[in-house]
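Only one protein chain is missing from this complex, and each of the others stays in its spot.
Per-chain residue numbering starts at 1, and chain names A, B and C are given in the order in which the chains are listed.
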Amino acid sequence: MAQAPSASTEELQEVARRVRRHIVRMTHAAKSGHPGGSLSSVEILTTLYFRVMRHDPKNPSWPDRDRFVMSKGHATPLLYGTLAEAGYIDPDDLLTFRQLGTKLQGHTIMGKPPGVEMTAGALGMGLSFGLGVALAARLDGRDYHTYCLLSDGDSQEGQTWEAAMAAGHHNATNLTAIIDRNHIQNDGYSDYQRYDDDGNSPDRPGGWVMEDNHTANIMNLEPFADKWRAFGWETQLVKGHDIEAISAALQAAREDDERPTAIICETTKGRGVSFMENNPDFHGKAPSDEQLAQALQELGFEE
Amino acid sequence: MAQAPSASTEELQEVARRVRRHIVRMTHAAKSGHPGGSLSSVEILTTLYFRVMRHDPKNPSWPDRDRFVMSKGHATPLLYGTLAEAGYIDPDDLLTFRQLGTKLQGHTIMGKPPGVEMTAGALGMGLSFGLGVALAARLDGRDYHTYCLLSDGDSQEGQTWEAAMAAGHHNATNLTAIIDRNHIQNDGYSDYQRYDDDGNSPDRPGGWVMEDNHTANIMNLEPFADKWRAFGWETQLVKGHDIEAISAALQAAREDDERPTAIICETTKGRGVSFMENNPDFHGKAPSDEQLAQALQELGFEE
Amino acid sequence: MVQAAADKATREVLGPTLAKLAREGLDVVCVDADLGYSTSAVKFGREFPDRFFPMGVAEQNMIGVAAGLASCGKIAFCSSFAVFAPGHCFDQLRMAVAQPRTNVKLFASHAGVVTGEDGASAEALEDLTLMLSMPTFNVLFPADAVECEQMIEAAARTDGPFYIRSMRPKTRILFDDAHRFELGKWPLMRDGKNVTLIACGELVKSALDAAETLAGQGVEARVLNASSLRPFDREALLAAARDTGAIVTAEDHFIQGGLGGLVSQALAAEQPTPVEFIGMEGYGTSGTWKQLLEHFDLTPEAIARAAGNAISRKSR
Partner (left out) sequence: MVQAAADKATREVLGPTLAKLAREGLDVVCVDADLGYSTSAVKFGREFPDRFFPMGVAEQNMIGVAAGLASCGKIAFCSSFAVFAPGHCFDQLRMAVAQPRTNVKLFASHAGVVTGEDGASAEALEDLTLMLSMPTFNVLFPADAVECEQMIEAAARTDGPFYIRSMRPKTRILFDDAHRFELGKWPLMRDGKNVTLIACGELVKSALDAAETLAGQGVEARVLNASSLRPFDREALLAAARDTGAIVTAEDHFIQGGLGGLVSQALAAEQPTPVEFIGMEGYGTSGTWKQLLEHFDLTPEAIARAAGNAISRKSR
């Protein structure tokens, strides 16, 4: 598939549902891994791999392929699940995830399996790498586009802002940042937006340690779009589980030849599995047997 | 002087002139050092040390002193020169600058001599340190204020934006950033603003290497005030050699109890010495014997 | 020394110990970079919210802020994973802590291949090297949670930069509460005269197991817990070289630059002695921590084998 296929939105939603199944099954089998931030970007990756990106699973090192660079390198269940659906990975291998000897490592490793563009796992590094890829395209006169997936945490690392400044400065119009803005990070809520305040004052700036094993208001990123604009980027705010909206934003970003574009996707961490939704606990925790069963059921699968 | 003295503007200008003399003499004697970025911040430091800051040269570790944290740690001629004028350093010691065995090291070292608040020399580190100092004030219930001097280069380091984000988030209203925005960095011009374009296209983004030993448009920081605002700061744009304007901005920053303030000072690198003004060559080069003589003459000194 | 206490991760004691010290009146603060639950730092934050400063995922800023707090008299702890601190903020540690000797204490968790399933990126195998490269840092690596707690307290009560390395998994408790950690002293875990096993971290237990095996073969192995890497126990090391003439080092860390490097260099300077090295040579991979210890030969069996090799090199 050297050109992006034009799947219908229903078909894409079906793919997304299967990817979600991979995510919960892989993390369950591995007894570890990151379901929350994987589930929140499913529609983004589905839209990229099945509608927008020019790529060829038979030829993963095709020089003209569009690049998907995942900065949030912990979201491997998402990436491997999507690559399996796209034909890069044998779906039977997915359950080897995180096991000794597997190709499917806990955090991404470049080229392992082919289709994975970047080694990641330390946040903040993807946009720089993506910028390098985008500058190479310009130098080589190639018209591929580079898409970087970033997280809340990525956006707190200074390196991301170094890269943002440089991309703006170098007019890297062939680079698009997509931010999975689920407002939850490792220790809890980035801000108060998704935190349900039961009488606790939300006024305390910074690091209000909760009773229930989360922290609220760890590091507020707002006004987020203003930040990107001030660093020389076009911005779009998008409902991050709406495939049509994502498609339109990606299309516009690709066509923009003035500035790189940051697409801020408002998402729900854990999306699609009720007990994981907006729950910081499932950032880095696998579902139990019962939880897997419930998750699969909610997703409409027998197993 | 436990309280800031209320010197007249003329007196401050006189101090500034003497500090400039120290700068050119120190770098000349050391045959190395950074005159350009020292000269561009003279009015800023003069205003801080002789009008705004509460400090006591007899008691440099007074817990309630206002703190001056210099992130651009290469501007030691400026800092030592000012500290000499303020009574922290014996002016006779100034010419030991950068020599083996001296207290007056090439880049700042915390407490060496007393009055130097932070070890620096690697750009990008001062605002984090300043934020720590400001948070300590809040914890200890002290009302001192912390002033951080940053440069163009500091503002390109990601750490500065990490610190900016955190200061905004933690409402560090007792922290003020002062940016010496002289548009010149190590290799040349940050942008095209001060570069006189002789028919060469200024359209090429990024690092246009000049024939004459400078690079133009290394990394444009604009829209600079927007960046700070988007990171939660109040901003002020000030003529950076105008003591009245600097005073007013510093006063307003101190009184602001909503947000930390970034004072962007438009300055001229090398200010006060004609052949150093806006000349990237004198970022890190000492004046020759003849150049020293001319500089002193321009500053109105015999020697 | 071994008692029946339940296994415990060294990283679990940070928050509770800091809270205890703050309750005792120490002017402790803690700066965090979004790993406060993993390093247990939030247990301090919960009790002393005003003394706990989350910075988001921003390790460079974490170190700078800690140094600023320290410059105002605070005992400034910060914590993260050992791959990110020191790795993601080395220059900040060098400039804001090591050179000015600010009173900053870095507590790093998830060191070594025993970090497990996340794989190579998450397994810090070079953090001791990085920390030892800053000569003003005290560098500590506890063998169990008891020692770890005492190290945190020693760090808090001793002015200057400290690094404490801790691990993710729950491991065996080796010391009882009567144990007293001393900076620069390597606890003698078992005496012997044929070979010395110098281990750190969770491999101290493995070295003890190896010594047991060796005893069965008539080899008496001395076991030292090299928990204080700087300052290190020069006397214990030279005595080991003199008394036993053969040394094995064992660490969940790259061989080069860590304990093995430190021991080699001290011996080359004063008493050249055959050394065999148990440790990592390349990056890690995904797996459970116990599988990975096997996979990379960080086992009692490998240590015992190395002891045999070291002994066989004695006479040459």
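In this text, a contact is a pair of C-beta atoms (placed from the backbone, for glycine too) under 8 Å apart; a residue touches a chain by one contact, two chains touch by 3 or more.
Just so we're clear, the structure is a prediction, and the values are computed from it rather than from any experiment.
Hidden chain, full complex: it touches shown chains A, B, C. Among A:30, A:53, A:104 or A:133, only A:133 touches the chain left out of the display.
Residue-wise, the contact with the chain that is not shown comes from C:120, picked out of C:55, C:70, C:120 or C:189.
The missing chain, though absent from the display, is touched by one residue of C:99, C:244 or C:299; that residue is C:99. When you scan C:17, C:61, C:244 or C:273 for touch with the missing chain, the hit is C:273.
When the full complex is taken into account, the listed residue touching the unshown chain is C:83, out of C:19, C:58 or C:83. When the whole complex is considered, the residue among B:61, B:99 or B:251 that touches the unshown chain is B:99.
Summarising the interface, subunit B meets the missing chain with residues 30-33, 73-74, 98-102, 105-107, 109, 119-124, 153-154, 156-158, 185-187, 190, 204, 206-209, 211, 213, 215, 218-219. Touching residues on subunit A toward the chain that is not drawn are 63, 69, 109-111, 117-122, 124-125, 127-137, 139-140, 158-159, 162-163, 165-166, 169-170. Hidden from this view is one chain, which touches subunit C at 83-84, 86-88, 90-91, 94-95, 98-99, 120-121, 126, 129-130, 132-136, 254-257, 260-265, 267-269, 272-277, 281-283.
Definition applied: only the chains that are shown with their structure count from here on.
Ranking every chain by how far its Cα centroid lies from the centroid of subunit A, the top place goes to B.
Each chain gets one centre point, the mean of its Cα atoms, and the points for subunit A and subunit B are 41 Å apart. Counting partners per residue, subunit B has 124, 158-159, 162, 165-166, 169-170 as the residues that reach two or more other chains.
Of all residues in subunit C, those touching 2 or more other chains are 53, 55-56, 58, 60-61, listed in ascending order.
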